[in-house]
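Apart from one protein chain that is not included, each protein chain of the complex appears where it belongs.
As written, the chains take the letters A, B and C, and residue 1 is the first residue of each chain.
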Amino acid sequence: MSATTWSGQVPAALEEVDLRVDLAGMRLKNPVMTASGCAAAGRELDSFFDVTDIGAVVTKSVMLDPRSGNPTPRMAETPSGMLNSIGLQGPGIDSFLATDLPWLVSRKARAVVSIAGSSLGEYAELARRVGNSPGVSAVEVNISCPNVHNRGLVFACDPYQAAKVMAAVRRDVPRDVPVFAKLSADVTDLVTVAESVMAAGATGLAMINTLLGLSIDPVTLRPVLGGVTGGLSGPAIRPVALRCVWQVHQAMPDVPIIGIGGIRTGLDALEFMLAGASAVQVGTIIFHDPSAPIRIVTELRAELAARGFTSPSQVVGLAHTPTADSLAATDLEGLRSP
Amino acid sequence: MSATTWSGQVPAALEEVDLRVDLAGMRLKNPVMTASGCAAAGRELDSFFDVTDIGAVVTKSVMLDPRSGNPTPRMAETPSGMLNSIGLQGPGIDSFLATDLPWLVSRKARAVVSIAGSSLGEYAELARRVGNSPGVSAVEVNISCPNVHNRGLVFACDPYQAAKVMAAVRRDVPRDVPVFAKLSADVTDLVTVAESVMAAGATGLAMINTLLGLSIDPVTLRPVLGGVTGGLSGPAIRPVALRCVWQVHQAMPDVPIIGIGGIRTGLDALEFMLAGASAVQVGTIIFHDPSAPIRIVTELRAELAARGFTSPSQVVGLAHTPTADSLAATDLEGLRSP
Amino acid sequence: MTTSAGPLQQRAEVLSLKRVGAYHHLTLVAPGVAERFRPGQFAALAVGGPESALLLRRSFSIYRVRDSGTYGGTVEIIFAVTGKGTAWLADLVPHDVVDVVAPLGRPFALPKEAVSCALVAGGYGSAPMFALSGRLLDRGCAVHMVLGASTESRLFGALEARRSAQSVIVTTEDGSVGIKGRVTDVLPEVLERTGSAVVYACGPMGMLAAVAQVAETHGAWSQCAVEEAMACGVGVCMTCVLPVIGEDGRTRMVRSCVEGPVFRGDRVRWSDVGTVPEGTLGAPSGGWPQ
Partner (left out) sequence: MTTSAGPLQQRAEVLSLKRVGAYHHLTLVAPGVAERFRPGQFAALAVGGPESALLLRRSFSIYRVRDSGTYGGTVEIIFAVTGKGTAWLADLVPHDVVDVVAPLGRPFALPKEAVSCALVAGGYGSAPMFALSGRLLDRGCAVHMVLGASTESRLFGALEARRSAQSVIVTTEDGSVGIKGRVTDVLPEVLERTGSAVVYACGPMGMLAAVAQVAETHGAWSQCAVEEAMACGVGVCMTCVLPVIGEDGRTRMVRSCVEGPVFRGDRVRWSDVGTVPEGTLGAPSGGWPQ
């Protein structure tokens, strides 16, 4: 058992660490993926690292029709984070399936396709189109984008609406393709939303999406973003994202979780896995460091090895076990960063 | 009208700026206060600046009985922020009224007393005791502390419970003492909570409290904080806090709002006022810079003057008016920081 | 797969940082960039140091590259201090290290024939023009420069321009040096005098719009390097878009980091920048905001 390995405290050799993971039936080279909207469809990042060397590429949420997105400015830098209001600009599903997906498939990259709809019907239609396309490893359902110019509650904020989306999508995606619901932290009771989408047929959860935020321009004295409010991402939100993963894993220890939010280093990725994530996604930090995903793979391997772990599966949820607690921290001083 | 002043764009002289504000009937020297829990009861900060030179000192939330708080570690640094799980350590209301409050009164500082209870009865009792103490300028009701070891929903997360607290407090505080409800951003629908506490008799709103977060220790592999989860504060959360002020001011433009969350500079304070706050509180940044509150007063004066404003009241909510938008940003390049 | 033509990411040592009027001239040791570089491309620098709260890279036109020499390959930029990131850059000292990604973006398109060209720049917008004029001269083109700024200290490269061009006109808005006025005040005359077939421009959005207009009136092609706020600089985030008319006549919100920063002046819907004009691919009906 992992806790034993850990308390043994014999660092493993880097080669001993086998980073492969089984995520809800998906076999991945390693648990590090790109986050939706932060890697387009993988192609641009391929000049910084080999996109087949990471766990998966999660593509920018695609909608049924082409979409122009919001007016600019679409970004504002904030302390250790940024706001964005892209407004889901994209080519629409036809162009995506004709161009973007085939490129990923031809590169033999793992493709997780993120879909976003503005009605149940759209989600169902997208699920059908994507689910039946060869080369799709999994579907991620973006029910939580706060940027879209739809002043109603977003699906993710209502357990009932969220479940209806998931049920509609699940119905139209082949059984062997996992479906992940991507949750928003901007809710009073995340666990209820999580339970409700799982009950509706989700294979697992991806969390979190951006937090709703705002920034004001000191010159115009108006909101910076063309879309007024925007989504906050980056290291600033990491503690909130970790808390969400912790809470949901605590409530539903068997549900596969993909941890997302401000991951910058392999140590950050490890923290998410300890809190209960089986895999992670790297988002905003790609803008700071376009080779971050592959760097994080390397760093995660080193962090695991230093602690005597040989597989990511050994650490998933470990922070919830009191066993780890009983270790005398003094023996481990060497592990303190840097 | 303020927008005219602004579009005139004649910078004002520093002496022309009159920082006094009327906050729900409270006359303050300036709109800058300390945030509850970040300034104790003012005494320690008095060696860094004269506490009578800021708008008000908001005291650490006091409970009925003395309270030990949570075990240590009680803090974790996070990117541009920190987590705390103090657990409302405090001396209890008797000692507070016998020692802390009289010191503030004797210094002639403006005292806003923050109260926290674990039941309606406790809130009512605290309201009675505090409301009848001479020298209390206002009462702030902390209904949103996520640290307390009470696994139920906190009051602030339920519009109905929040309103009941406010009604109980309002009943027992003299009419001429304003009562502010301090809200949490960890809710699906902040405006509903805000409306509900206002309907229950609050004079105004203070927002936001910390966001619920978590951090994991890379050595013990367990949550860092003795209280497991903690409250996230500091510049990291500023965009979320600004969004909350914006949303609530948009929905209820006449409600006095105190803006709180990651304020570091006079420009940050100005942003909150533009979004709709009539005053601001300075919290975590005090730990970085114990003289921050007075520095922010000075900086706010300069920011107002540079934009041709002579009173804080001219900017409250200004970012919501399309007027400011029509200004040609190019004429104002000189105002871009630094 | 990493291609040898793509951008490089590296931790580059500061070789020198000098003041030039109101600007700073930064030289970084960045081997490999020169070999890939074409004029009009930019570099994206991480700012704020290892514990920085500033997450996003800052983009700057590449002024000059050298492919070897005493210090290995170098890349040079010219920048103005306008905020926190550039303030941090201005405090660098030799041997400090900056993470840089370069070269990025589409360069200026070069004419196939040896035609006459007008290079028009505002402020630090002249930075990319010298490398460009070098390539144009190599191809036998005639180069005519028009450099403008609000005031003398914000003019960059006026001396260097004399070595790089057949003719140079300088304008300042306050008349502190050269002709009092804007580049577009003198551009029509330049185009007529030189018969330039192509106008290259770099500077503020308003200037680019006006230059594109003048070029069009005079039947010249224009190539404009725009400056839109960029979160990633490498094409993955969609923050840096502006409305551009495609070959098919359709307006699209196009990424200025990878499909620009250089655009054909007649393709950009200058007066609609900051909006999503009606009829744009995927726009809500009526455009956005209304």
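One rule holds in what follows: a contact is a pair of C-beta atoms (placed from the backbone, for glycine too) under 8 Å apart; a residue touches a chain by one contact, two chains touch by 3 or more.
Because the structure is predicted, anything quoted here is derived from the model rather than measured.
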Item to complete: Identify the visible chains that the left-out chain touches across the whole complex.
Response: A, B, C
Worksheet item: Among the options A:80, A:114 or A:233, which residue touches the chain absent from this view?
Response: A:80
Worksheet entry | Positions on chain C contacted by the hidden chain, ascending | 47-54, 84-85, 87-88
Fill in: Interface residues of chain B (partner: the chain not displayed)
37-40, 44-50, 60, 65-75, 77, 79-82, 84, 86, 89-90, 92, 149, 226, 234-235, 284-291
Discussion item. List every residue of chain A that touches the chain not included in the displayed model.
Written reply: 79-80, 235, 330, 336-338
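Following the convention adopted for this analysis, only the chains that are shown with their structure count from here on.
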Worksheet, complete the sentence: Closest to the centroid of all CA atoms, by its own CA mean, is chain A
Discussion item. Centroid of chain B to centroid of chain C, CA atoms only: how many Å?
Written reply: 44
Practice prompt. Return the distance between the CA-based centres of chain A and chain B, expressed in whole Å.
Written response: 33
Worksheet item: Which whole number of Å gives the spacing of the CA centres of chain A and chain C?
Response: 35
Item to complete: Going through chain B residue by residue, note those that touch at least 2 other chains and give them in order.
Response: 79-80, 235, 336-337
Item to complete: Give the residues of chain C that touch two or more other chains, as numbers and ranges in rising order.
Response: 53
